[in-house]
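A selection of the complex's chains, in situ.
Order as written gives the chain letters A and B; numbering starts at 1 within each chain.
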Amino acid sequence: MTHVLGQNQYGKAENRIVRVRRDSTRHEIKDLNVSVSLRGDFEDVHRTGSNANCLPTDSTKNTVYAFAKQHGIESAEGFAALLARHFVENTERGVVRSARIRIEEYAWNRIPVANSPSPSGSSAESGHSFVRAGQEVRTTEVVYDGERFRVISGLRDLVVMNTTDSEFWGYLKDRYTTLQEAYDRILATQVTARWAFGFDGRDGQEQPGWNDSYQEVRRHLLEAFADTYSYSLQQTLHAMGTRVLDHRAEVDEVRLELPNKHHFLVDLAPFGLKNENEVYFAADRMYGLIEGTVHREGVTPVIPVS
Amino acid sequence: MTHVLGQNQYGKAENRIVRVRRDSTRHEIKDLNVSVSLRGDFEDVHRTGSNANCLPTDSTKNTVYAFAKQHGIESAEGFAALLARHFVENTERGVVRSARIRIEEYAWNRIPVANSPSPSGSSAESGHSFVRAGQEVRTTEVVYDGERFRVISGLRDLVVMNTTDSEFWGYLKDRYTTLQEAYDRILATQVTARWAFGFDGRDGQEQPGWNDSYQEVRRHLLEAFADTYSYSLQQTLHAMGTRVLDHRAEVDEVRLELPNKHHFLVDLAPFGLKNENEVYFAADRMYGLIEGTVHREGVTPVIPVS
């Protein structure tokens, strides 16, 4: 009995690339992890052992490095778009119908250098020495199908905490409910955010300024987290998504995954001490997990539920 | 401007539970990691700060542990179905419209005991001492929407290797192709598999024997990997999926994610040595990543692309 070959894709994952620009003594670096995935006419590869339609994953890797040299890397999104279009448009016999490029980007800061003051007199930065900045990771996923692009950018591992302005009470109680209501609690989470752009590249539409957009979206997420007086992590999530849509016209949809990193007030009464919201146990697991999408009216959401 | 609240869900993730059955001196254990996710009428929770419709994630956690006591845990799938149905049918005011339960299960073996021979004379096993078996993890995801169940089971971190019977040649070559053809290579991968069942629980339909089904699917995946003379990892993937569908009537769809864990033949010529497929460097990254679905004709695939 013959079965159906459904959705399939392949490519080279996690190509780690560091690209250095040396136009001056002030070097610029991009530190990326690029994953390629091709969809197309690969029925024979699966069924017959013929690889005639199979561009090796090794070739896709080579392309990533060669393109980094030829085209430079202005932004993760722009680089991904370039690669995705290449695989669809230039692979022989049109076997690649759609390409998905995923990129993680790791941020670096310049190391301040004490002994070489800058011309302006302020403390100087090294031109070629860098230190990894933060633990958060910038992400993007670009799909090109020969007609249009779909771009979903994001970040993960952005860890934030409010030490007050968070309550949780008035909730639905069932027979398994034992939780005490909280009128002043720590709210902490490790943000995974993805956001989709209106841009699809048709009709000569220009790409947004990806890097500025990223910095601004990140800033609005942080500010919304800090500013929101919260009655639930859901409410905070909604405020964060809404804030981005309100301020960034290029973004149509925001999806957030917010683990509630529980900080439990430690009971110090047995030791004759009163814990006035000062000493917390930071738990690993289990954790609440709050996920949700906010999008513009009239827009069809495209960010998948994970 | 008001935006739309799209797909949203919440619950308690990664409830680690060990359930011991002590009916005799031969204890039985189940070691699970249970994640609950509820979808429903939570608009107000997000927008207004009213938690009237919000069953606390803490209550969903309590339910997991209480159900383990009340109902026991015969299989991950059966336990997940019980929980999913409970949240939809018993939560007040019908606010939960759909529930998704994900479970990871960790396997244990009994420790052989030298000095206490079994009645049958064979080497004895301890009744209460266990050692973790393998590194692979059994997974399931059950969704219940008030009408029907959707069950997707699977495994991950099953690491396998063929030291021969694998070739890769005759592939499409573009200007970025430098790969040498291989006529005898190592093929190694870390299997992530998910498979969907025909079972949906309507009309009094009985649940399959989940544990037997799991063992058999796992066996067929392994055998197909071992038996297939492979011209590409895609071909092996297809053989693995097909083998499961051929042998397990309860399964309608199989999706596999197979990283190509590259083993590169080390060039020993500079040292006057000939490497006759004996010495390999096992690389971490980058890696090929081959993904695909095989399903029965007439069935609509439900396993999402990750």
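Definition applied: a contact is a pair of C-beta atoms (placed from the backbone, for glycine too) under 8 Å apart; a residue touches a chain by one contact, two chains touch by 3 or more.
This one's a predicted model, so the numbers in the text were calculated from it and none came from an experiment.
Oligomeric state of the entire complex in this file, given as copies of the one sequence with 2 shown: 4.
We adopt the following convention: only the chains that are shown with their structure count from here on.
Superposing subunit A on subunit B by their CA atoms means rotating through 180 degrees, a value rounded to the nearest 5. Of all residues in subunit A, those touching subunit B in their complex are 1-16, 35, 37, 42, 45-63, 66, 90-93, 95, 168-174, 176-179, 230-232, 234-235, 237-238, 241-242, 245-246, 253, 255, 259-260, 285-297, 299, 301, 304-306.
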